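Attaching a single structure in structure tokens format; questions to follow.
Missing here is one protein chain; the remaining ones are kept as they sit in the complex.
Letters A and B mark the chains as written, and numbering starts fresh at 1 in each.
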Amino acid sequence: MLAQQLFNALVLGSVYALFALGFTLTFGVLRVINLLYGFYVAAGAFAALVAVQSLGLGLWAAGAFGVVTAGLVAVVCDFLVLTPLRRAKAPELSSLIVTLGGVLLMNSLMQIAFGAEVRRFPARLLSQDAIAIGPLLVAPIQLVIIATVFVLVAALFWFMERTRLGTAIRAVAERPDTAALMGVNVGLVVSGVSFLSAALSAAAGILIGLDFNAVHPYMGEPMMLRGFAIIVIGGLGDIRGALVAGLALGFLEVMTAGYLSSNLKEAVAFTALILGLWLRPNGLFGRASGKRA
Amino acid sequence: MLTVHALTRAFTGLVAVDQVSFTVAPNTIHALIGPNGAGKTTLFNMISGLLPPSDGTIAFQNADITHLPPHRRSRLGMGRTFQNLRVFGEMTVLENVLTGMHPRLGVAWPLAVLRSPAARNEETAGLAKALNLLRKVGIAEQARRPAADLAYGDQRRLEIARALASDPALLLLDEPAAGMNPTETAALGDLLLELRREGLTILLVEHDMGFVMRLSDRLTVLNFGRKIAEGGPDDIRNDPTVIEAYLGTKVARRLAAGAP
Partner (left out) sequence: MMTTLDDLLWSYQSLIYGLGTNAILGLSMYAVLQLGQLSLGQAAFMGIGAYTGALLTLKLGLPFPLVLAAAAAAPALAALVIGGPTMKLSGVHLAIATIGLGEVLRVAYINTDAMGGALGLSGIPEKADFSIIFGLLAVILAGFILASRSKIGRACEAIREDEDAARVMGIDVSAYKMTALVISAALAGLAGALNAHFSSFIGPNEFAFETAVSILSFAILGGVTTPFGPVLGAFVLTALPELLRPLHDFRLVFNGLIIVLVVIFLPRGILGFRIRRTGKPPPC
């Protein structure tokens, strides 16, 4: 029983970690709390759904389609909405609000386009039969989640460390002005980060859509709140922190639901957040890049 | 007036200020000099209360203020300007000075909000005093302009007027002459001398050696966070450790070996 719970926690935590990763990337580099981030969860899920239903694509192809589409939408949205503010050197608050307006706009557009009722991925995409692995009963989707998250996170780390764009992104995250002076194409970096983070968000959305068998325009909202908690606990802009905090939150939620009460599950994220801010305001590893001297 | 004893500030991996002790005598101009990175601004930040010391004590007017919050030190009579100009840009010049006067505006806040006669009188008196201060530093004509619109040199003078608004006993000036041309620097020097004549004590950090030597009664020299010399202008001018700190060992030796 405990082993099963732990496994479920791993699965949930992986999705949270994936989501938080993109969110913290956006914050770490672009220095904005981008409320649109939650929108890409739904955008990716719907794009994948359309790919399956209208284009007849299989699981992985549809997933890739959803992820790329969401990334491109993000590049456009972020460009339209955030670039003018960045040029005007507006305060953080303005970015928060403008993305609020943006997410209001985009969510309602999506609702008009797709309707508010809950959709489902067709069952044929993935086997629904549980597999017995030792004492555990594992659903195929859970394996897909763990594998996907693992691969994406590894790919992200490789990208950040080994490619030019990745290095450029890290440079801009540290010191945007110096990076620009060094010839880094900041515009390209910003677009790259928009794309990457939205892709991660979309991936999380597609996985959630498959796991809970529900896709609807506002599915990103509950994730956003948890995302806030995770990135603050993990340390704003800290990738390792986001991973650890995401997994930890998944663990806490599953344990709370299993052993205390599922009603309290909702409060776990924010209680952890408040405790985290109180005890370790610079994140788990003390490397939050929020404020500089 | 001000005594700093064994004051130390350590950051992880760096000791910015290391066991520095000195005393500023009342009604004198005391200068803190040293190469860049010697720890002068860190020292200032500890004295004015913006940075807690890792060790050591600070006494002001015979009271231990080591752990006193900055706004209380201001009320006790410490005024300060900043190296990197921190005027309140969106407020007018006059409002900046009035803000500096805050600790001396004693009317209780409900009366201030309701604009009672006592509050209005205090404000009027405050305005008059603020204008006088602006005249003294020479920027009275700009009283109603937003502070951010002022020329650099004028903003520096505004900072001084703002610091003077609370009738301080001790004025801490962090590089007041930075970015000023010779005429402006000379005018600033005259202003400081006049302030000393009026009874003020001044502790200043400055790189302009001519300025410092002309004005100071006493100098304390820092290098790498430690005090390496202290004394009057002539003592410091000829002190080999100071010369070495500024110009490097080779030049120091050459100067010592060659002619004075």
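Just so we're on the same page, a residue touches a chain if its C-beta (ideal position, glycine included) is under 8 Å from a C-beta of that chain, and two chains touch if they have at least 3 such contacts.
Every value quoted in this text rests on a predicted model; they were computed, and no experiment measured them.
J.: Pick out which of A:Val11, A:Met106 or A:Leu207 touches the chain that's been left out of the picture.
T.: A:Met106
J.: Which of these touches the unseen chain: B:Ile29, B:Leu43, B:Ile58 or B:Ala119?
T.: Looking across B:Ile29, B:Leu43, B:Ile58 or B:Ala119, the contact with the absent chain belongs to B:Ala119.
J.: Which listed residue (B:Leu127, B:Leu193 or B:Met209) would be found touching the missing chain in the intact complex?
T.: Of the candidates B:Leu127, B:Leu193 or B:Met209, B:Leu127 is in touch with the missing chain.
J.: Contact with the hidden chain only, please: which chain A residues?
T.: So the residues of chain A touching the unseen chain are 27, 33, 35, 81, 84-85, 88, 90, 92-94, 96-98, 100-109, 111-112, 221, 225, 228-229, 232, 236, 261, 263-264, 266-267, 269-271, 273-274, 277-278, 281, 290-291.
J.: In the complete complex, which positions of chain B touch the hidden chain?
T.: With respect to the unshown chain, the touching residues of chain B are 48-50, 69-71, 74-75, 79-80, 82, 86-92, 94-95, 98-100, 102-103, 105, 107, 109, 112-115, 119-120, 123-124, 127-128, 131, 140, 143-144, 162, 166.
Simple rule for what comes next: only the chains that are shown with their structure count from here on.
J.: Measuring centre to centre with CA averages, how many angstrom lie between chain A and chain B?
T.: Computed from C-alpha means, the inter-chain centre distance equals 49 Å.
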